[in-house]
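Complex shown without one protein chain; remaining protein chains in place.
We just call them A and B in the order they show up, numbering each chain from 1.
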Amino acid sequence: MKHVIIGAGAAGITAAKTIRERHINDEIVIISTDEAVYSRCMLHHYISGQRSLQALSFVTDDFFKDNNIKWLSNVTVAHIDTKGRQVVLECGGYESYDRLLIATGAQSAFPDIKGLSGTLGVFGLRDLPDARAIAEKAVKAEHVVILGAGLVGMDAAYGLLALGKKPVVVEMAKNILSVNLDSMAAAAYQEQFEQAGASFKLEAKICEVLSDARGAISSVELSDGEQLPCDLLIIATSIRPNVKWLESSGISLERGVVVDKYLTTSAEGVYAAGDVTGISGTWPDAMSQGETAAMNMCGCAVAYSDFIPPMKCTMSFFGIPTLSVGRFIASDGDEVTLRMSKDRYEKVVMRDDIPVGVILQGDISRSGYWQYLIKNQVSTAGIQKPIWKVSFADAYSIESNGEYKWVL
Amino acid sequence: MKRIMIETEKCKGCKNCAIACMKAHMPDGVPFSLTDTRLEARNVILLDKDKQYRPLFCRHCDNPSCIKSCMSGAMTKDSATGHVYYDPKQCAGCFMCVMSCPFGVLKPDRATKTTVIKCDFCKDHGSEPSCVKQCINQAIHVEEV
Partner (left out) sequence: MTQRFSCTTCLSADKPLERFVADLPMETSFHRVETQEVKCEFGLQGCCCRLCANGPCRITPDSPKGICGADADTLVARNFLRAVAAGSGCYIHVVENAARALKDIAKEKGALKGLKALDRLCAKLEVSGSDIYEKAEKAADAVLADLYRPVFEKMELTKKLAYAPRYEKWEALGLLPGGAKSEVFAGTVKSSTNLNSDPVDMLLHCLRLGISTGLYGLMMTNMLNDIIQGEPEIRFASVGMRVIDPDYINIMITGHQHALFAHLQNRLTDDDIVKQAQAVGAKGFKLVGCTCVGQDLQLRAAHAVGLFDGHAGNNFTSEAILATGAIDAVLTEFNCTLPGIEPICDALKIKQICLDTIAKKANAQTMQYGFESRESDANSIISDIIEAYKVRRNDVPLNLLPEHGNDNTLTGLSEVTLKSFLGETWQPLIELIATGKIKGLAAVVGCSNLVSGGHDVLTVELTKELIAKDILVLTAGCSSGGIENCGLMTPEAAELAGPSLKAVCQSLGIPPVLNFGPCLAIGRLELIAVEIAEALGVDLPQLPLVLSAPQWLEEQALADGAFALALGLPLHLGLPPFVTGSPIAVQVLCEDMKQLTGGHVMINGDAAESAVLMEEIIMQKRKDLNLA
């Protein structure tokens, strides 16, 4: 059996590893446009110079050799011939497959802003070329503007602050990190970022990008008319699944590649996993999908169950860790419990005795059970103690092999 | 693989296991102290709603959620021992593993909040867990599973 995997990100690498664990003799080929295996979640550490390209890798140096995987790096796939079961490469040549996994991830999506298209000095922050370009440009850049104060935008700001830059972050929402945090938790970070030299334009949009005679960006104009000088603009507003190249393949596409619960696409023997499916955009989800797709590629029917996962993230800026899971903005009928002290802010949103959202900021020690409670909609009604004291201890059970099991 | 088996009914909450763990994982040049925030136990004893002791020790799961959430490659399952090891040098401190452990075993380190506190089965001590050696109630023991 020959498995071809397109993409060497979280989903693709996990899938390769999973296939190898199950089938020692199957042939595995990974094809990636990327020249290296790297974690895109760490690209801001590359910009700041804290990590080399090698240190961005999330696999061991000998990963491909040890696992007997053929890796075609720096190679872009032009087309998939689903009838002939082969992948046609841009450079000419092809790879045939018995099972194919599409794990090409997503790419930055730029909003429609007057003057943006074609202007020099404007980058997304999604892949290594982006990070390289930003790092190079940042050496001389004096006026960095970041559009979007989500996790990518704030990571970019954090990396640039480490280089001594003073980025201005422009964000449509009322607070930074608005997808992940409530205004209280966001304010704690905003204050730290501001102290470190960043500044914020909230509830603001860039309505025009202005450039100089050479076509390089010179300033941006905000919706209230304010002009910000700008020689480096990073766009971190949204991403879209990387599917344009598949349009001619006959594989069903919507926003991303359409998959069933076995992560099978409309084409026989073709699977998809990770951001390219558009199901969710977190690293653990991509790994989990990669693993599930691989199991199915190996002939073991495993259904993926997490199609509508709750929002979940952790972050850590300026030594303040935060965990945020689920719906942290309360609505009518919810019960909210807050706990605040000097260095901590914690919030739980409950609905009918079921935790639906949590934010823990400052101390996230031993807090992994929150995701379990929220994802599995566990009712805490039978546990007679304050919600803060509820933990796995209240559902504690040990299986015969010594593993823990939730029993409530 | 070897796993630390737990007999909860034998636990008396004395925290010898926590102290043994702190002593087995002292940063270089840091002497043992019960008040030095740099010393941390990988294990903890929780109480359930009926005030029963519930010892929380890393299970080195067969299918570890921490590894499946690690974006830096810092968490790996050793194919020989089956134990889940953590490499602080590779870790980027994103703490997705902390969020992903469904039992709430993992935590950021208290002093710097940049690394993760994770059981290593005392691999630097002959893979004989110090906590097990120090449990005077025999509430924990090592078993091949």
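One rule holds in what follows: contacts are C-beta pairs under 8 Å (C-beta built on N, C-alpha and C of every residue); 3 or more make two chains touch, one makes a residue touch a chain.
It should be emphasised that the depicted structure is a prediction, and the values quoted were computed from it without experimental measurement.
Interface note for the absent chain: among A:Lys65, A:Arg255 or A:Arg339, the touching residue is A:Arg339. In the full complex, subunit B touches the hidden chain at residues 12-15, 45-47, 53, 136-138. Taking the complete complex into account, residues 330-342, 386-388 of subunit A touch the chain not shown.
By our rule, only the chains that are shown with their structure count from here on.
If you average the CA atoms of subunit A and of subunit B, the two centres end up 28 Å from each other. Considering their complex, residues 3-6, 8, 44, 46-49, 54, 56, 59, 61-62, 65, 68-73, 76, 90, 92-96, 98-108, 110, 112-114, 143, 145 of subunit B touch subunit A. Interface of subunit A with subunit B (complex): residues 10, 14, 39, 41-42, 45, 51, 55, 57-60, 282-284, 287-288, 291, 312-316, 319-321, 323, 325, 364-372, 383-385, 391-394, 396, 398, 401-404, 406.
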